[in-house]
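Excluded from the complex is one protein chain; the other protein chains are retained at their positions.
Take a look at chain A:
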Amino acid sequence: MKKKTKVKKYRRIDYMGLVYIAPWLLGFLLLQLYPFLSSLFYSFTDYQFFNEPSFVGLKNYIKLFTTDPEFYNSLKVTIVYTLYTVPGKLMMALFIAVLLNKNIKRIGLIRTIYYLPSLFGGSVAVAILWKLLFMDDGAINNILLTLHLPKVQWLGNSSTALMTICLLEIWQFGSSMVMFLAALKQVPASLYEAASLDGAGKVKSFFHITLPQISPIIFFNIIMQTITALQNFTSSFVVTGGGPNKGTYVLGMKLYTDAFTYFKMGYASATSWVIFGLILVVTLLLFRFSSGKVYYEDGGDF
């Protein structure tokens, strides 16, 4: 009897759900799961696009970590890029969001202006613009000259070139800012009133009320931005071409060059799994670190 009710749990109409999700299921199997598994397989082969992949064991990974002169440099550049852009962008976004979260006139217009750079994302047009602005005798250096500041070789040496690319990313903090702004509006005013009655100043209530209250959205942003940053490609490719001295040669660019210029697809797959591993480790660490630090109104169940 019990068994019968269990079988009866699904109405005929419920199976229609499978029909509606069928496109996604097919897409998932064919364009996500299959590529995911094959790139893992390729990473253990000598696949070069025109040959049949044959198994070479850990050779690609060993080569990456021991003999490839580019790899550690790319890894370092990618990590530095991520460490600059993610905190830089989010701190900027949070700072401005807190400033704007007051009764300010023309908030719509201000929000629009701040959001504008985010529209262009990783577009080539903006990357070219950046290249031009930061050239040796470009507009930025001209501004510095008029302010009687020394010129900077923005794209001329490897560490400043990396900074310049980071600036492009940080400049686009508007979308995170809009998210933070929306989150800030949700913080109940009564909490601030209670805090100020208890004698807490603005700084104190920022750290003890604002930050904990919007921690889920900050956490979400850190994870998504980190995943994006670790895969950066366009700005390095267009603004600096990976140079100078491979100073902006991020892992994404190494992957592109190995896979689509030299067609060393097995080897590039190994690189892609290193990037994936990096993302996985960072995400897990963030989750670990955030447990108990991120505040959920509903206790985390949904």
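The working rule: contacts are C-beta pairs under 8 Å (C-beta built on N, C-alpha and C of every residue); 3 or more make two chains touch, one makes a residue touch a chain; residues count from 1.
By definition in this document, contacts and distances are computed from a predicted model.
The complex includes a chain that is not drawn, and of the options "Spore maturation protein SpmB", "NADH-quinone oxidoreductase subunit C", "Carbohydrate ABC transporter membrane protein 2 (CUT1 family)" or "Cell division protein FtsX" the UniProt name matching it is "Carbohydrate ABC transporter membrane protein 2 (CUT1 family)". The chain omitted from view is touched by exactly one of A:Leu31, A:Leu149 or A:Ala194, namely A:Leu31.
The hidden chain makes contact, of the residues A:Tyr84, A:Tyr114, A:Trp154 or A:Tyr249, with A:Tyr114.
Counting the whole complex, the residues of chain A in touch with the unshown chain are 9-10, 13-21, 23-28, 30-32, 34-36, 38-39, 42, 49, 96, 99-100, 102, 104, 110-126, 128-133, 135, 137-139, 142-143, 145-146, 171-172, 174-176, 178-179, 181-182, 217, 220-221, 223-225, 227-228, 230-231, 233-234, 237-238, 252, 255-256, 259-260, 265, 268-269, 272-273, 275-276, 279, 283.
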